[in-house]
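All protein chains but one are shown in place.
Then we have chain A:
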Amino acid sequence: MTRGTLRRAIRLLDIDPRRLALALLLGTLALGCGVALAAVSAWLIARASQMPPVLQLSVATVAVRAFGIGRGVLRYLERLVSHDVALRGMTQLRTTLYERLATARPEALLRLRRGDLLARVGADVDTVGDVVVRGLLPAGVATLLGAGTVLAMCAFWLPAGLALAGCLLLAGVAAPLVAARAARTTERLALASRADMTATALGLLDDSGPLRVGGRATDELAALRDADRRLAAATDAGAGAAALAAGLGQLAVGIAVLVALVTGVPAVGAGLLSPVELAVVVLTPLAAFEATAMLPAAAIQVQRSRAAAARILALLDAPAAPTPTDCGPADPPLVAVDLAAGWPGAPAVVEGLDLDLHAGRSVAIVGPSGTGKTTTLLTLAGLLPRRDGSLTLGGRDVDQLSRTTVVGAVVVGTEDAHVFGTTVLENLRVARGDVTEADAVAVLARVGLDGWLAGLPDGLDTLLGPDARTVSGGERRRLLVARALLSPAELLLLDEPAEHLDPDRADALVTDLLADPRGVVVVTHRLTPLGAADEVLWLEDGRIRARGTHAELTASTPGYRESLDRERADQDREAERAR
């Protein structure tokens, strides 16, 4: 994380300088009203004590009231303008983030799904946006207001003005630096114990039963207490500096007043300063520190925003997908020769794959779990860069073709595809914008979801989503299959379409998919329905151990036959027990 991080992220907020300037002006004027109120009040009282004609005071009495009203109104306007600026910035950042990720290399995107990265993105964008309202603006206002107040004070009495400048720097620069440093110390020291605390608490809550039965709950609670104790110790380490910052802020006000008093009193005696001016010079500093009082919190906010900005920039800096060099159209067949598939940076999980897929051809890929079947599908769809070999669509290299061309011909339905927080129909329209209700009903019936659809409260208009309880694991999987089936592409790659279904229904679904007139690759771990496939690839240890029709493999490949026998025996036993 470098110092430029936050600056870059702020640039991405694309803040309108006029709006920011307006917010700055309003904020400065609002707090300026407070300072002016104190100064004019001091003048008013000191002058009044000399008992001049009342008329001489009338401007001051009106000004005092005006400043009293102005402060509240201006501050209200400033808050509205600044929040508007921040929210505009957040929208801009979110849009940029979306657009960059949409064109980033596909694997960067797939990685985003893993871990908590995504969950953090929303909060991080907000934190970066917050820097405007809670970091930059208070700093800007304090600077402008401080400079203005110091200049005005210097005009009255130079030593008091200089003292005020020093004290403002103490409260507005030194104290925030110390506070930010304290927050950083605490955070750094607390990092390990916070992770320990979270892990222990999560462990206790997730496995409360086993821990109690195993007699270890007490030990784990003691570990939690210990982690919290270390966390408190880390807080203590930073608290001293935080206390120093708070004390400095308070001390600065007093020093400014005292210096004004000590230098001003002899000046009055020497005739350099009028008594009324002395009152103004001594009492104004009491109101001049309101802006700097917000700066320690602002410094901490800047630090937080910087950390969030670093995480967001890491996402934005994900390498962009190479620009396609071949803009021509390309149609099936999809031909893989000696293809190797694997995640970038990890060893290839599948090697030596040959495949020729065109409309009307159905291929099943089977093998033990964890052998890289999903990775293979993503590679075939051009979503992961291939590790070796060649992959062509209509004789053209898939890597050189534009995504639009490839996706027009090949669509992959992965098992972890997203169900959007919208209606059933809109979720299906992800595949093709013009899906009609009749299409939707038909395809849902085809994957065996007609009963589920009938049970939905609003039919196709029922809202789904990650939080919706309406979708079980099996239903979700079949909804994704239905979506893939609606795609206009001529070739479909489907990942375990029948998982979570009972054997009979799973076999019926896979048989139906393999009979689709398009070109279909189905990854599955059930062998029974594969008679419907034109070719079956038997994957083992990252290589194609055998390939052929279902009948050929059953006859020639011992591993295949054993798996099939075990599957049948299980089914028979289950059927017997049900009876």
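In this section, a residue touches a chain if its C-beta (ideal position, glycine included) is under 8 Å from a C-beta of that chain, and two chains touch if they have at least 3 such contacts; residues count from 1.
Keep in mind that, in the parts below, contacts and distances are computed from a predicted model.
A.B. asks: So one subunit is absent here. Using its UniProt record, which name fits best from "Carbohydrate ABC transporter membrane protein 2 (CUT1 family)", "Aspartyl/glutamyl-tRNA(Asn/Gln) amidotransferase subunit C", "Thiol reductant ABC exporter subunit CydD" or "Phosphoribosylformylglycinamidine synthase subunit PurQ"?
C.D. replies: This omitted chain is identified in its UniProt record as "Thiol reductant ABC exporter subunit CydD".
A.B. asks: One chain isn't shown here. Among A:G215, A:P517 or A:P558, which residue touches it?
C.D. replies: Touches the omitted chain: A:G215.
A.B. asks: Determine which one of A:V276, A:A440 or A:V471 touches the chain that has been left out.
C.D. replies: A:V276
A.B. asks: If I consider the whole complex, including the chain that's not displayed, which of A:V150, A:V363, A:V398 or A:A417 touches that chain?
C.D. replies: Within the whole complex, the residue contacting the unshown chain is A:A417.
A.B. asks: Out of A:R7, A:R229 or A:R505, which touches the unshown chain?
C.D. replies: Missing-chain contact among the listed residues: A:R229.
A.B. asks: Taking the full complex into account, find the residue in A:V64, A:A180, A:L393 or A:A506 that is in contact with the omitted chain.
C.D. replies: A:V64
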